[in-house]
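This view holds just a subset of the chains, kept in their places.
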């Protein structure tokens, strides 16, 4: 099915929808939706290995928040979205925790759309090393958080999981939270959707990819993954365009197509699609996620105290 | 014609080709091609106002260099391409000149794909202010070059032409060279094509756009524009994909389509398409263009002396 195969997406909600459109309801998948004043929340649970194979995502809970208005940077809305994320994160990750929490900012800080993770890490309230040194009145209310940006394989020469595993073995945190830029299929999802999953992440997920994931299996502790779509692949856009054309003008033609690789040049597959103001969007989204993680990790610290502490 | 209208491109060679595919040879347009060991050179001359209206580019000479291998950063090839550009620029701009040359880096240095102009400016050998102070043996061989990056309207609140005109009125250069990131239609052109035109530039060119250009008419001196495609619009990619589909499977269907806006969501039109490694590509291309401009402006300074002078 070309329009699925050529559509790499890291969003469970998109993958489940694509499969359901083709095959109807999938056994082993539960989902529910909720609307909070313009913020759409979807909870998907992948319950069985069979369902996991079908949607191409490991078993676990996937929380998805969608808010098309997010791109327009209204302070009140940003605050509300941060609150929803903070609350959900607290629940999925059992925050706050007395033991260390390690936040891992995945991606390449030198490539704007991939820099989300490192940018979030740079704005976190990191406390693991200072708990014993801060003033009494603050110290008693602080929970220990550490944070790293391990870089990407092309720059380090080391699989990211090896760096993370090494650090985890040294400092023995109770929990890892990863933050990463994702690929989506639909343009409307870029920088408007946040996914939180208790499954960890599978780097460069896709058919035949055998690279080890960052998850409970490989680290031995819970891994909660926060991700935001920042790019769409050239191939996904092509599939999206053809899909829209077929839906409107020629529903039967869709089935006659085997693969888009046949007639689309290879250059298209080297491309990424993103928003025109991606620099600004990454800046805003990294502030929003850092704020949500900070509040979930440090519920006893007020907004004012946090702003004083951070730059 | 949807596949033209939805295909914004700043490349004269792409526009001429699209129109010719539809209407055949256009009167008032001359073009010639040349191949230099894998570097394809096209010279297009728009001779009449009628031809200009048809291709949507002002009358003048457009030099285009295409080199698909450029993305792979082979030093020997980069050097050869820089030499070709330097030579062509010398001819189109009558370099070197005894009078001041002002290089203008257009675009927004905070948005990677739009930062090409400011990045080139940052690597130029700027000499206008030092001619009288450098050692005798260098000074006698230096030609005066100045350079500015005026920013973009959204950040300055001032039309770029007004900033450039103001500076030109103060320092009275003989020539302006602009450097800018362009939009192309075809993915294969991204970061592999360089256009040099003696027509100056038309910011945000398009139907109904009445913003004044940066050209001989508005500045009173020759303006040579160097540009490299760094992005494709979402709409162009859609047109490209549909075009490829029709060509292969359904040539007649092409004519039945009126507009792509009807069935493609508005989000697509807010997107830009670029290469996955755009950060690296902009870095490399800015070095290449700066080197070409430096050599055309300062033919008496050796490569070694230039590297010593620059960082």
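As written, the chains take the letters A and B, and residue 1 is the first residue of each chain.
The criterion applied here is as follows: contacts are C-beta pairs under 8 Å (C-beta built on N, C-alpha and C of every residue); 3 or more make two chains touch, one makes a residue touch a chain.
Everything numeric here is computed off the predicted structure, so don't read it as measured data.
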2 chains shown - copies of the sequence in the complete complex: 4
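As a working rule, only the chains that are shown with their structure count from here on.
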Inter-centroid spacing, chain B versus chain A (mean Cα positions, whole Å): 37
Residue ranges of chain A in contact with chain B within the complex: 110-112, 186-188, 190, 232, 234, 237-238, 240-242, 244-245, 247-250, 253, 256-257, 262-265, 267-268, 270-279
